[in-house]
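Removed from the display is one protein chain of the complex; every other protein chain stays in position.
Entry: chain A
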Amino acid sequence: MATSSAYPPPPPFYRLYKDYEQDPSSAPEPPPPIDGKYTVFGAEHEINQVLPSLESQGVRQLYPKGPNIDFKKELRTLNRELQLHILELADILVERPSQYARRVEDISLIFQNLHHLLNSLRPHQARATLIHMLESQIQRRKQAIEDIKQRREEAQKLLGESLLVLDGSQTN
């Protein structure tokens, strides 16, 4: 696995920043953001993580392929199939108990397909979360604008009043 020691010393780059206070350009810029593959603790990761398809994991895909999958319909269909297979398993155990293996395999295949469908809904959820965050940020900013406007008006009003008071006391 990792060939470095368990507690490695910090990287030696701090020496390059000795004169940063006097001359910021003498020290190197921070490294740009990584793109593509990167290695962390000896394991390789991708920047853009994509859900691997079922075929690449050697699992048969039961729902139809295509660009636009009707998730609700497929999930419901697979649920019905699952119930049917469980009933079939019960029957097989009564009639021919030695042939349970095929049925159990079918049931686990259905479960894998169901989980894969749910996992492929996650990017959609991520976008929905982003939309929600943007909406709440816009809401907060609008609220802040209103608050600032209100305070400025109050301040102007107070200044105007104090001016009247001062003028009044001056004329007196």
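Rule of thumb we're sticking to: a contact is a pair of C-beta atoms (placed from the backbone, for glycine too) under 8 Å apart; a residue touches a chain by one contact, two chains touch by 3 or more; residues count from 1.
Basically, contacts and distances are computed from a predicted model.
Among the names given as "Transmembrane channel-like protein", "Mediator of RNA polymerase II transcription subunit 21", "EF-hand domain-containing protein" or "Calcium and integrin binding family member 4", UniProt records the absent chain under the name "Mediator of RNA polymerase II transcription subunit 21".
Which of A:K18, A:H45 or A:H115 touches the hidden chain is settled by the complete complex: it is A:H115.
In the complete complex, the residue from A:D19, A:E55, A:E105 or A:E135 that touches the missing chain is A:E135.
Considering the complete assembly, chain A touches the hidden chain via residues 68, 71-72, 75-76, 79, 82-83, 86, 89-90, 93, 107, 111, 114-115, 118, 121-122, 124-125, 127-128, 130-131, 134-135, 137-138, 141-142, 144-145, 148-149, 151-152, 155, 159.
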